[in-house]
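Step one of this worksheet: look at the structure below.
A single protein chain has been omitted from the complex, and every remaining protein chain is retained in its original position.
Order of writing sets the chain letters: A and B. Residues in each chain are counted from 1.
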Amino acid sequence: MKAAPQSAAPARRGFEPNWPARLGWALLLLYVVYAGSRLGFTWERFAAGLEHGGRFLARMFPPNFERWRLLSDGIVESLQIAVIATFFGILLSLPVGLLASRNLMPPWITWPARGLIALCRSFHPIIVAILFVKALGFGALAGIMALIVASIGFISKLFAEAIEEISLKQVEAVRATGAGFMNVLIMGVQPQVLPRFIGFATYQLDSNLRNSTMVGIVGGGGIGATLFTAYQRFDFDFVLAILIVIVALIMAAEIVSGWARRVFQ
Amino acid sequence: MTAAPAVVAATSEGDSRALVIRKLRKEYRPGVPVLKDIDLAIPGRGMTAVIGPSGTGKSTLIRCINRLVEPTAGEILFRGQDLAKLSGLALRQARRRIGMVFQEYNLVERLTVMENLLCGRLGYVAAWRAWLRRFPRGDVERAFELLDAVGLSGFATRRADALSGGQRQRVGIARAIMQQPDILLADEPTSSLDPKTSVEIMELMAQLAGERDIPVIVNIHNVDLARRFAARIVGMTDGAVVYDGPPGGLTDAHLKRIYGGESWLE
Partner (left out) sequence: MSVAARLERDWRRFTPVQRLARHAFYVATAATVVLSLRTVEVIPEFLYDAPAQMGDLFGRMWPMDWRYFGPTWDALVETLHIATLGTILALLMAVPIGFLAARNVTPNPALNLFAKFIFVTSRSVNSLVWALLFVAVFGPGPLAGTLAIAFRSIGFTGKLLAEALEEGDRGAIEALTAAGAPKLSTIVLGYWPQARPAFWSIALFRWDINIRESAVLGLVGAGGIGVALDTALNLLYWDQVAVVLATIFAVVVLTEMAVTLIRARVI
């Protein structure tokens, strides 16, 4: 509340204008216009697209499930990729995440571990899949390896953060009983991190399932290849069928993850 | 009371269960000692209370005994071993004979009371037993008995974070006793508790340790509690021992020296 300096009919503003915020919004708006023009967004393109989109949607309906055998083979392979990658990803993330926690490990161990995690996280799983396809050939193996890398990057990082947030007092008390390193981990550290760990392990399962449906586009096996082929052949009704199955699968996986989280509370 | 060291030597000679501290020194920063060459002999039975103002090194002293803090120099002799020199397996084996009760209870909050008690046996069981929670039958029975002894019958399956402060400290004491220790350490066990509960906790520790005939070393703020329960009082100020004797001998002059703020040693 600021009173005007002069005495004649002072107008007192209830809210001072927030100039930094207004400046921020203005800059944002300017950026949007600038970027839009750089990317070539024009109303004509958009309008043309909308019309085109209408026709496109029409070609998608009704979804075509004729080639359901092909569909189910692809989905099954995607499931296999996701399950195997999550299993091994979790297994490998446990030691890597532990080695990366700065409150339990000395710096000469945590630095390389964190570097490894950063490397695993930097690249989109699709890019990693491309590299693995080159190294391991087309097929599920490349997809599995790519998703293992993605899983390690995600789970290890969050696992290390969870470990760094535990109360060391509880750990100290367990150590004071004369427990060895493993026992300290089992009774002092694990109870504090397990619920969160279950949370991100199930999240990564869902994420791997989503990605496993895509790695096929670059040769990593699964339904992605089928989807891409159908797309390139303009079989949009088959594309829609595949999409419906993928969405249903992911929703089912989310439900299962919810159960797992509740059972292992 | 400058005659203190001589008095101490007389009562602990031949006491094979005493804890003898010689020239114990701890410097968190080089050249700034928190413990200044402490010489102390803690009798092998009964409760010894360490009193003194905050920051004077009481907690550091206690924690040097089970090596939660590393001494810079000195010896800690207990039952034929120098605790300050142990490492690795020998240190762990020594630790399982030393029970500790903490100011903030330091229970594993997400575990049940029973699991916290069984933590006391972790120095004795293999990792797979801890993982599967298949502790030896005798340990589980003893845990139940201890729960009865501390007044928490029926609490075995409650989670630790569902307990009150006093209840948690009882579990902490039971956990320490589960180790079947040769000595019980307590680092300000009552500082987080209300007055009535504090008395109960001190009584419990005195009783359980007395039944097992093991010494208790308690680090405590509250002089009245110390006088009431301890057979021996050690007064510290500024990193050195300035009183070592029975509670009856603790006069106001001593208290002023311990808590007064002015250091006569300088």
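The criterion applied here is as follows: contacts are C-beta pairs under 8 Å (C-beta built on N, C-alpha and C of every residue); 3 or more make two chains touch, one makes a residue touch a chain.
Note that the coordinates shown come from a computational prediction; the quantities given were computed from them, not determined experimentally.
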Contact list for the unshown chain, restricted to visible chains: A, B
Touching residue (missing chain; options A:L158, A:A173, A:I217 or A:A241): A:I217
Contact partner of the left-out chain, one of A:V96, A:A140 or A:A241: A:A140
Residues of chain A (touch criterion as defined above) contacting the omitted chain: 28, 31-32, 35-36, 38-41, 45-46, 49, 52-53, 56, 76-77, 79-81, 83-84, 87, 118, 121-124, 126-127, 130-131, 134-137, 139-141, 144, 210-211, 213-214, 217-218, 221, 227-228, 231, 236, 243, 246-247, 250-251, 254, 260, 263-264
Missing-partner contacts on chain B, residue numbers: 112, 114-115, 133, 140-141, 143-144, 148, 156-157
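Rule of thumb we're sticking to: only the chains that are shown with their structure count from here on.
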Chain B contact footprint on chain A (complex, rising order): 167, 169-170, 172-180, 182-184, 186-188, 191-192, 194-195
Residue ranges of chain B in contact with chain A within the complex: 66, 68, 92-100, 102, 104, 106-111, 115, 119-125, 127, 130-131, 172, 175, 179
